[in-house]
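Reading through the structure tokens given below for one structure.
Every protein chain except one is present and positioned as in the full complex.
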Amino acid sequence: MMLLLTTEIPNSADGELSFLIIGLWIFLLAIFTGIELITKVPPTIHTPLMSGANAISGITLVGALYCAGTGYPFLGQLMGFLAIAMATVNVVGGFLVTDRMLAMFGSKKGKKKSKKGES
Amino acid sequence: MMLLLTTEIPNSADGELSFLIIGLWIFLLAIFTGIELITKVPPTIHTPLMSGANAISGITLVGALYCAGTGYPFLGQLMGFLAIAMATVNVVGGFLVTDRMLAMFGSKKGKKKSKKGES
Amino acid sequence: MGALAFLSLQSVELVYMAAAFLFILGLKRLSGVKTARSGNALASLGMALAIAATLVRVGTEVHWWVLAGGVGLGTVVGIVLAVRVQMTGMPELVAFFNGLGGAASACVALAEIGKFVGGDTGGASVFGVRGADFAVAVVLSILIGAVTLSGSLIAFGKLAGKVNRNRFGPIGGRLLNVLLALLALWMCHLAGFSDGSGGLVFSYHLILAAVALVLGVGLVVPIGGADMPVVISLLNSYSGLAACATGFVLHNNLLIIAGSLVGASGLILTRIMCKAMNRSLVNVLFATFGEEDSSAKDEGYSNVKAATAEEAAPILDAATSVIICPGYGMAVAQAQHKVRELASILEKGGCEVSYAIHPVAGRMPGHMNVLLAEADVPYEQLFDLDQINGEFQNTDVAIVLGANDVCNPAAEKDPNSPIAGMPVLSVWDAQTVFVIKRSLSAGYAGIKNELFDLDNTLMCFGDGKKFVDELITELKDQ
Partner (left out) sequence: MGALAFLSLQSVELVYMAAAFLFILGLKRLSGVKTARSGNALASLGMALAIAATLVRVGTEVHWWVLAGGVGLGTVVGIVLAVRVQMTGMPELVAFFNGLGGAASACVALAEIGKFVGGDTGGASVFGVRGADFAVAVVLSILIGAVTLSGSLIAFGKLAGKVNRNRFGPIGGRLLNVLLALLALWMCHLAGFSDGSGGLVFSYHLILAAVALVLGVGLVVPIGGADMPVVISLLNSYSGLAACATGFVLHNNLLIIAGSLVGASGLILTRIMCKAMNRSLVNVLFATFGEEDSSAKDEGYSNVKAATAEEAAPILDAATSVIICPGYGMAVAQAQHKVRELASILEKGGCEVSYAIHPVAGRMPGHMNVLLAEADVPYEQLFDLDQINGEFQNTDVAIVLGANDVCNPAAEKDPNSPIAGMPVLSVWDAQTVFVIKRSLSAGYAGIKNELFDLDNTLMCFGDGKKFVDELITELKDQ
């Protein structure tokens, strides 16, 4: 009994803190982080930002992969398949196309150097 | 048994996620949020920022208050008393002095108006 | 396996943390043109890490057709779409991907419900067995995800010019939308909180998804085509929030974080666009703006002076400073490479060339920047509205290339204009203004542009690419 008392945590014991609360903490902080980060992105790269953010939202893939596990009935499997396929398109396509766009922004460096070389 | 299976969460069940992991998640996000926020503070208010941040670090007071609860032996109580007293100085003094400084920054508005009135 | 699974859970969480870290770092690096590409690479590395860790955790007891089939199909389609798309098609592609992201979240939630009803629930409700937070998170995932899917597809169709209001008949009427929304809420309640056999509960969720799909259509159909970028950005934010909700369903912090980041990004871009157009989000979403038949507006001009390339070239040749103001027409004509060529020729002749980029020129924020970057225009020559608006008065020629609304003086002069108050490029301050477009027809906002009537304006009718090409030929000849 005494032993139990000493191991009691004064504020919040693990078991008690529901995931809802944990998730809300994370959500609160992540929203703020997101706002601070995005407001710093210059208009020039808003289109790549949009498609890049889009690719990140494909994170659902991580959730979808768990749906491939056994224990899901057929309808669940079908939904899992759809989820995985669509999220993968979003991730693969999104990052690729963003990279294609940003590569164009980057390429100027080489060009300018050669320009300097010319003059 | 089947009921148990259906209530199993595929990824991470509450009970299992230790507070260490939760705390690390929170820490990661909070550090980023802090960095983004602070880099936006202009040099002009770096001194108030320092004392304001200092006041916020008095948050330990929240932890210290739990130490006033019964169940602590005398030494623990003594430590609790010290913690509460010191953290309170930090919080009360810190926010007050920051406000005093910032009030000086703000006061210019009134002054300028009167200046305009003069000319 | 208990202890092993526990360890594995902790280490998977650590990898997820690393992934979240990389996402944040990636977005941070997006704030500079030079670091942006590496930022995207970091974010995709984070995604790869998260996927790898998940695969390890999921293990080999899986339905392979689901896992391998889904990933394989998705990868192929993703690569093909990403490689094939042309820069002008970017807004459509983003809309399409976005829809898929939302749909995936909804499907994950449905799969969880499938698993739920696959077990023996004893006829209890989702809420009864799994608690309120699970029930709410699931229905939110489905609702937001499905609205995002159908809304994005409509936006896609509108951008591609394949969808218009009439195609959908009464759907999108204000009353119908309210009814649909109420129906969706009711289905949410039934799906999450009513007792019933597994089959019944699953059907409720499917019906909820169906209603949400129709609602998505109904919400986006009445919005004017010119406002699609705002809609897409908002839906982008929704797809993030759907991922967030899925995170609450699966108790997965990484999904919550990544979802929130995307949600914030979409919201901020939406706000930026609304500000640049000087309109409120409510006005964008619920006022049927710019969807009127815009072709009928090419009347009422009294002082139009047209010029051929032959006539325009000498003026350009004599100019010592030129500002090019591209708009959506440049994207349509894919004239960016020709524009760059024209600029090089002018620069060789000692003329100073800069580009004025309006924040909502084109059909996406930053649309013009991407196109001009594709054509290797140095970004030092690109200036935004505030930087360049004072410069027009010292400029010999302003070339308005396929832009219309973004240099419409009505925004400043006519307080009753639908675009009143929107900051515009004051091209009319330049000595001479060339307006290159195919006709006198209106832009996306569907309104008349007094600029075409001004004394110092020369209308250069023709396709953007073709006309610039003719200018180049003329200049080379001289």
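For clarity, chains are labelled A, B and C in written order, and residue numbers in each chain start from 1.
We take it that a residue touches a chain if its C-beta (ideal position, glycine included) is under 8 Å from a C-beta of that chain, and two chains touch if they have at least 3 such contacts.
Predicted model, so just to flag it, every value in this text is computed and none were measured.
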- Chains in view that the hidden chain touches are A, B
- Could I get the residues of chain A that touch the absent chain, sorted low to high? 2-3, 5-7, 9-14, 16-18, 21, 24-25, 28-29, 32
- List the residues of chain B that touch the chain left out of this view. 18-20, 22-23, 26-27, 30-31, 33-35, 37-73, 75-77, 79-109, 111-112
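Going forward, only the chains that are shown with their structure count from here on.
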- Item | Dominant interface by contact count, named by its two chains | A-C
- Query: Using mean CA coordinates as chain centres, what's the chain A-chain C distance in Å?
  - Reply: 18
- Taking each chain's mean CA coordinate, chain A and chain B are separated, in whole Å, by 27
- Message: Counting only Cα atoms for the centres, state how far chain B is from chain C in Å.
- Response: 38
- Task: Find every residue in chain B that makes contact with two or more other chains and list them.
- Result: 5, 10-11, 14, 17-18, 25, 29, 32
- Message: Quick check: what residues of chain C touch more than one other chain, meaning two or more?
- Response: 24, 112, 115, 118, 250-253, 257
